[in-house]
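Removed: one protein chain of the complex. Kept in place: all other protein chains.
Take a look at subunit A:
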Amino acid sequence: MSVFGEVALAAPVAVFKLSQDFNNDQFPNKVNLGVGAYRTDEGKPWVLPVVKKVEKVIVHDDSLNHEYLPILGLPEFRSSASKIALGEDSPAIQENRVGAVQCLGGTGALKMGAEFLRRFYNGNNNTKTPVYVSSPTWENHNAVFANAGFDDVRPYKYWDATNRGLDLAGFLGDLESCPAHSIFVLHACAHNPTGTDPTQEQWQLIAEVMMRRQLFVFFDSAYQGFASGNLDKDAWAVRYFVSMGFEMFCAQSFSKNFGLYNERVGNLTIVARDADNLKRVLSQMEKIVRTTWSNPPSQGARIVAVTLTSPELFSQWKDNVKTMANRVLLMRAQLKAKLQALGTAGTWDHITEQIGMFSFTGLNPKQVEYMVKERHIYLMASGRINMCGLTSKNIDYVAQSIHETVTNVQ
């Protein structure tokens, strides 16, 4: 008898299942609007030119040692990555109270942060501290925090489906009524999946409540640069919270803005009250990393570090990021224009008001099903589309399909 005899088949991850169905579809004009990665106008993944360049430099560099990376990761990666989030001249960095842990992608950074908090935040090993994730949110947030040992992972109000925008009152209400010391996972920019971010004024209101009620700030920053095309603009919320004096975590991913999806480049930036607190926190982080992956992979981190620390390469990278962000903005503008030209019922302003890779179209499940089955356009049941899946070749077909769907299916 197998010791694994009772293992149940796990439910497939929705977005992967969608990709699978798309791949199996024989329809010639099929469109995949489900995947969470950047695509060029030819519908292909894109190796950033600066990445290609830096890879060659690295591969021919004789001076590199080939040892295990330190447990906390490549030092120059950690510091340059934190600088990207907090700003070159961040006072917190100058005060030596910012540290970082190189992690396996954004997921790894969330995982390390979650594991630390479960052990040391709000008392020792307090698994009952509520962890709030936005409603809706990236589907993996729940799993990461739950498996780190938190018993109570709950949603906070975020998306207002009726008005297709941020439910600020609901959000603030949850912040006011939640148990003290609750942990909140905030999307730094380009909220996944709604593409709807708080305005600066709204962030200020959110920060005020969080400071007053001593809630823990855990930013998830996977799209810096990708939202507006401007790194500093996209980091505004994170920097504002730092300036407010919060101690906080920021899980950064370089998968999207460097196109390094397969190299798993992430960074957990830690902002502490002072250098002494930081030191103690990092010492415990090291123990946690030691029992998870021990030493992170160097390839991706090296590419990012080399890029960020060379003014010329940094500039090239910013251009590459702008290229990606601009293509998304163009597709947004065109999709909205086409829907309006077709006279599609409803308002479509949200398509250009939302930012980042994703858009919550507002299509309901029945309409989504129609899109998938009748038009062979694959999107998430939530109505989320990846703007990168749109190209100059398929945008007319997609606009037409949305028009037809909205007209025929209610």
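Brief remarks follow.
Here is the rule we use: a contact is a pair of C-beta atoms (placed from the backbone, for glycine too) under 8 Å apart; a residue touches a chain by one contact, two chains touch by 3 or more; residues count from 1.
Rule of thumb we're sticking to: contacts and distances are computed from a predicted model.
The listed options are "Signal peptidase complex catalytic subunit SEC11", "Large ribosomal subunit protein mL66", "aspartate transaminase" or "Myotubularin-related protein 9", and the UniProt record of the chain not shown names that protein "aspartate transaminase".
Screening A:Val144, A:Ala190 or A:Leu268 against the full complex identifies A:Val144 as the residue touching the chain left out. Touching the chain that is not shown, out of A:Tyr132, A:Tyr158, A:Trp203 or A:Phe216: A:Phe216 (per the contact rule at the top).
Shown as candidates are A:Leu260, A:Leu335 or A:Cys388; the residue that touches the absent chain is A:Leu260. In the full complex, subunit A touches the omitted chain through residues 1-10, 12-13, 36-37, 44-47, 51, 55-56, 58-60, 65-69, 91-92, 95, 97, 103-108, 111, 115, 120-124, 140, 143-144, 146-149, 208, 211-212, 214, 216, 243-247, 255, 259-264, 271-274, 277, 279-281, 283-284, 286-288, 290-300.
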